[in-house]
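This report concerns only the one structure given below.
The complex is shown incomplete by one protein chain, all other protein chains being positioned as in the whole.
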Amino acid sequence: MCLAIPGRIVEFAAEPSFAVVDVTGVRRKVNVDLLRPDGLAVDDWVLIHVGFAMSRISAEQAEEQLRLLTMLGEATLAAEEVEGYQFE
Amino acid sequence: MKYVDEFRDPQLIRRTADEIRRLMEPGRHYRFMEVCGGHTHAIYRFGLEDLLPDSIELVHGPGCPVCVLPMGRVDDGLALAVEHGAIVTAFGDMMRVPGRRGSPLEHIARGADIRMVYSPLDALKLACDNPDRQVVFFAIGFETTAPSTALTLRRARSLGVPNLTVFSNHVTIIPAIRAILDSPDMRIDGFIGPGHVSTVIGCRPYEFVARDYGRPIVVSGFEPLDVLQGIVMILRQLREGRAEVENQYARVVPWEGNLPALQAMAETFELRPYFEWRGLGFISQSALGVSAAYADFDAERRFELPGVRVTDPKAAQCGEVLKGVLKPHRCKLFGRECTPEHPVGALMVSSEGACAAYYNFAHRRARLEEDAAPAPAAAAG
Partner (left out) sequence: MRSAGAVRFRDPQIEMAHGAGGKASRRLVEGLIAPLLGGPLLGPLMDAAVLELGAERVALTADAFVVRPLRFPGGSIGELAVNGTLNDLAMAAARPAALVVTLVLEAGLAASVLEAEVRAIAAAAERAGVGVVGGDTKVVEHGKADGMYITTTGLGIVDPRARLSPAAVRPGDRVLLSGPIGDHGITILLARGELDFEASLCSDTRPVLPFVERLLDVAADGLRWMRDPTRGGVASALNELAVDTRLGVGLLEEMIPLRDQVRGACELLGLDPLHIANEGQFLAVLAPEVADAALAAVRATPGGEAAALIGEIRTEPAGAVLSTAPYGGARIVDMLVGDPLPRIC
């Protein structure tokens, strides 16, 4: 229900609550007050919604998800071999 | 695009779709509700239904803030510009939503000062730049968007901006999910939980879905792989006889949500005793008004509003579609009186609205398929 897009922090603005984020070359100043306790740093990736950084994106979790998805595919292939491609 | 393209990988998508097929019990028909309009949009935008077996039916939920806004509230917002001469600011999503005397865009054409903003902070800036005008932010959205309004209110107060007010139409998702679960014609096997709302409220608030109603709910992201993996996780739960809250979207959604966001909302908003949702009727404790502490910034307190309830045209079946009881193209008005150009209901306006998504991305295909197979086996759950 809400459009939110990942962007990379490229610098912190002079105003304390703001940082500049980059989305494939498009830049905008966004408010980062919602993430301040986490100790944000340049090159962190955040999820942007209506000019606010909503959440910090976890590289580890993203990798883990992709790993699971890859394994899941392999599990499927293995299972199909066992089951003799009955789902083909 | 990092964190986007990886999750659109064609090979992984195909494999995940295969896994879905593998997990299905033969002969069983599944009905899953995607609560969030963002998912509805993604499903059609990415053509995900093409990848799913016919026996999985996706039911579109109420998580579209524009769709659930009753027409009377749209009229109230427009009255702020027309009767009170305020600059009304709103997201682009609102611009085509019909009020009784037309949409915001039509009001602009007649001279009302209504401006589109990307962020509520832009409304604040406008107020600072126009000190002699009243500026109202027409706030819509679920818990994802409410914190940004909350922080804008805080800023307005700390900067001492006297001419900005918020017309709050923020709503909360949990009571809507409960209303759906309580509705007598509910036949949902599992829920694809809203990803972005959960960045704020976390995953705990959904526990009642599993505990009290015995339905799996998987908080999911919005890329094709996210949605498909969410479905895999629901199917696994069903297969293993589990009903739990799971988080597919852990790269973005912390289990506990966002505490500063919840604090800002608690400070600037208060739960309304009840609020009318289009199609779902009055739901208690389901919406946020500006809190007493921020009364000076509340458009409903500062301005006299018409507050007239407007009932939808009789033939419009937005309520049934919102509850997932009716497929959009089965509404009597769909594609005839009601099109994205001349929307009768808001579901036809927002690109998250089930009717618009259906119309834009799918209906002609649906029609073609029906033409090809004259006796569609209507999915009897």
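Think of it as A and B in the order they're written, each chain with its own count starting at 1.
By our rule, contacts are C-beta pairs under 8 Å (C-beta built on N, C-alpha and C of every residue); 3 or more make two chains touch, one makes a residue touch a chain.
Note that the coordinates shown come from a computational prediction; the quantities given were computed from them, not determined experimentally.
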{"item": "For the chain not depicted, the shown chains it touches", "value": "A, B"}
{"item": "Chain not shown: contacting residue from B:Phe138, B:Phe167 or B:Phe361", "value": "B:Phe361"}
{"item": "Residue in contact with the excluded chain [from A:Val32, A:Val50 or A:Leu69]", "value": "A:Val50"}
{"item": "Sole contact to the chain not displayed, among B:Tyr30, B:Tyr44, B:Trp277 or B:Phe297", "value": "B:Tyr44"}
{"item": "Where the unshown chain meets chain B, residue by residue", "value": "1, 4, 8-10, 13-14, 37-38, 44-51, 64-66, 91-93, 95-96, 105-106, 108-110, 116-118, 122, 141, 145, 224, 340-341, 350-352, 359-365, 368"}
{"item": "Positions on chain A contacted by the hidden chain, ascending", "value": "1-3, 5, 23-29, 48-50"}
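The criterion applied here is as follows: only the chains that are shown with their structure count from here on.
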{"item": "Whole-Å gap separating chain A and chain B, where each centre is the average of the chain's CA atoms", "value": "21"}
{"item": "Touching residues on chain B, where the partner in the complex is chain A", "value": "1-4, 6, 11-12, 15-16, 18-19, 21-22, 36-38, 63-65, 91, 118-122, 141-142, 144-145, 147-148, 151, 173, 194, 196-197, 199-200, 225, 229, 232, 248, 250-254, 258-261, 264, 352"}
{"item": "Of chain A, residues touching chain B in the complex", "value": "1-6, 8, 23-24, 31, 33-37, 45, 47, 49-52, 54-55, 57-59, 61-62, 64-66, 68-70, 72-73, 75-76, 79-80, 87"}
